[in-house]
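Note that this complex is displayed minus one protein chain, with the remaining chains in position.
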Amino acid sequence: MVEYADASPEVRAVFDDIMAVRGTDWINNFWKALAHDPVTLRRTWESIKQIMAPGALDPMTKELLYVAVSTTNQCPYCIASHTAAARKAGMTDAMFGELMAVVGMANETNRLASGYQVKIDPQFGG
Amino acid sequence: MVEYADASPEVRAVFDDIMAVRGTDWINNFWKALAHDPVTLRRTWESIKQIMAPGALDPMTKELLYVAVSTTNQCPYCIASHTAAARKAGMTDAMFGELMAVVGMANETNRLASGYQVKIDPQFGG
Amino acid sequence: MVEYADASPEVRAVFDDIMAVRGTDWINNFWKALAHDPVTLRRTWESIKQIMAPGALDPMTKELLYVAVSTTNQCPYCIASHTAAARKAGMTDAMFGELMAVVGMANETNRLASGYQVKIDPQFGG
Amino acid sequence: MVEYADASPEVRAVFDDIMAVRGTDWINNFWKALAHDPVTLRRTWESIKQIMAPGALDPMTKELLYVAVSTTNQCPYCIASHTAAARKAGMTDAMFGELMAVVGMANETNRLASGYQVKIDPQFGG
Amino acid sequence: MVEYADASPEVRAVFDDIMAVRGTDWINNFWKALAHDPVTLRRTWESIKQIMAPGALDPMTKELLYVAVSTTNQCPYCIASHTAAARKAGMTDAMFGELMAVVGMANETNRLASGYQVKIDPQFGG
Partner (left out) sequence: MVEYADASPEVRAVFDDIMAVRGTDWINNFWKALAHDPVTLRRTWESIKQIMAPGALDPMTKELLYVAVSTTNQCPYCIASHTAAARKAGMTDAMFGELMAVVGMANETNRLASGYQVKIDPQFGG
């Protein structure tokens, strides 16, 4: 991992922007690892900054979606970091419980739909 | 698929409840397929009815989460049906665009995190 | 796809063995597609023939497992072909219903376990 | 995690039923984690109790299917806990070896089928 | 889908750049669909243009990797479009056969490694 003290100016510029946008004074390991490839570091950060900004969906909803995807993909790092981010953005215990329930159920019915070979209804565009 | 006209009383009871809760007058293919196994039909419907009801998270947010999982899993039926449900629950074009952007990005960074073998930060419980 | 009439002798030899082992007089599309690469065709068939043969697990159980994996992976071809194979091997409607129920539930609890970041119990080797 | 000693009466009732049905005197971490959301705890347990009970498929076969799904999804907790459950239900070393062989092969041919863009045969409903 | 004739100037600018970079005179459906969200359209195209350009890895190798991921994820659109792109970039029939063989094998051994709960060797950083 690339620590701030050892980072090149271009990497430090991204690290500084991450801390400024997030209002934190530390960089999590994901970015320190990506810093080995400054081009990917910058592109990924610029994309995330754009995508996760408030828009038609609020930041907490976007973090809930991030947790839903990360949980479905079984990515331990992403589950840990985005669950923390969701809580910071306002997710309560009750919201987390419902999030997990929906994610679990969706993963179940996704397989029931495929296993039963269900055809898409005309009403849904099938 | 089991059509309403051919359904047993126990299947009809579930079909009736689905239409009543959703305020619709038709049953989509997913439930007609599950109706071959009335026990699974009832359990799945009772679970979904409980999970998708308004709670700490509103119904539209729950449908967004359902689309996020279904898209990650590449389930065509589930994507089509829950995108329709999300729109019915209030998802606008702008929301859909942001939903897709978050889902795409999360799937990307999930792999960057695993491929770079990033360790969970102590701040995230690692 | 490579049809029997157009196949090389080495491909025909594999096709003949498939039909002999399965007691059928036709070749399904999977093998006709693989026949473009006779090395992969032979290796895949020899592996499947060895793995799916009766052993400590009976052939029907092995086909149920194949459907479980294929459903989890959302592979339409594999779901269709191995569901047919499972029925041919003795899977009843009731068994299929229970198979789907287990596969759906496992996919649900897999995500509950990861999303809740559950640590492996010492009793399970954790 | 919610330990038995700290659990509410409604959570204890579920814990008691889990131990009674399974004939054990301890609760594994999965349930202790779910206990943060008593509604999900109860619904998940009631569903699993119904689904994993002896039926058209015997309990060991159901545990084999659970391991097959969990292995495909790369869920470490689920692999550890359901492999233990399968052994308790009668899975021998030879059965485990064949289970792994089928799961591995199915994951391989699932990708050969999709990568070669194989069309479903009319005989399989295509 | 947004056709060129109906596209806004900002969408047309991206479409023009896609055709210029690729040396083609048509736009495939993926971009026409993304055009509903011009922000995602531009960001996705700029990212792909940067990532898929010749670098330490040549363009054909990058397309092979794209097919490997798409096949693993069972994404029919992505398999079809990137297999075509790989062939355009120089992939021969023999290369495609070996690509499929590696992808299939990797998906198999990924599950053998997880199912057998293999610990990472110290030599690999474990």
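Letters A, B, C, D and E mark the chains as written, and numbering starts fresh at 1 in each.
The rule is short, and it goes like this: a residue touches a chain if its C-beta (ideal position, glycine included) is under 8 Å from a C-beta of that chain, and two chains touch if they have at least 3 such contacts.
Not measured: the values here are computed from a predicted model.
Shown chains touched by the hidden chain across the complete assembly: A, B, C, D, E.
Which of B:N29, B:S47 or B:T72 touches the hidden chain is settled by the complete complex: it is B:T72. Remark: the residues of chain E touching the chain excluded from display are 26, 28-30, 33-34, 36, 40, 44, 47-48, 51-52, 55-57, 61-62, 64-66, 68-70, 72-73, 75-78, 80-84, 92, 94-95, 97-99, 101-103, 105-110, 112-114, 116-121, 123-126. In the full complex, chain B touches the omitted chain through residues 67, 71-72, 74, 76, 79-80, 83, 99-100, 103-105, 107-112, 114-117.
Contacts to the hidden chain, counted on chain A, fall at residues 36-37, 39-40, 43-44, 73-75, 125.
Just so it is clear, only the chains that are shown with their structure count from here on.
Fewest steps needed to get from chain A to chain C, stepping only to touching chains, is 1. Chains that touch both chain B and chain C: A, D, E. In a homomeric contact, the two copies may use the same or different surfaces; for chain A and chain D, under half of the interface residue numbers are shared, pointing to different surfaces. Note on chain C versus chain E: their Cα superposition corresponds to a rotation of 120 degrees, in steps of 5.
Between the Cα centres of chain A and chain E there is a gap of 21 Å.
The centroid of the Cα atoms in chain D and the matching centroid in chain E are 34 Å apart. Contact of a single residue of chain E with at least two other chains is seen at positions 39, 43, 74, 100, 104, 117.
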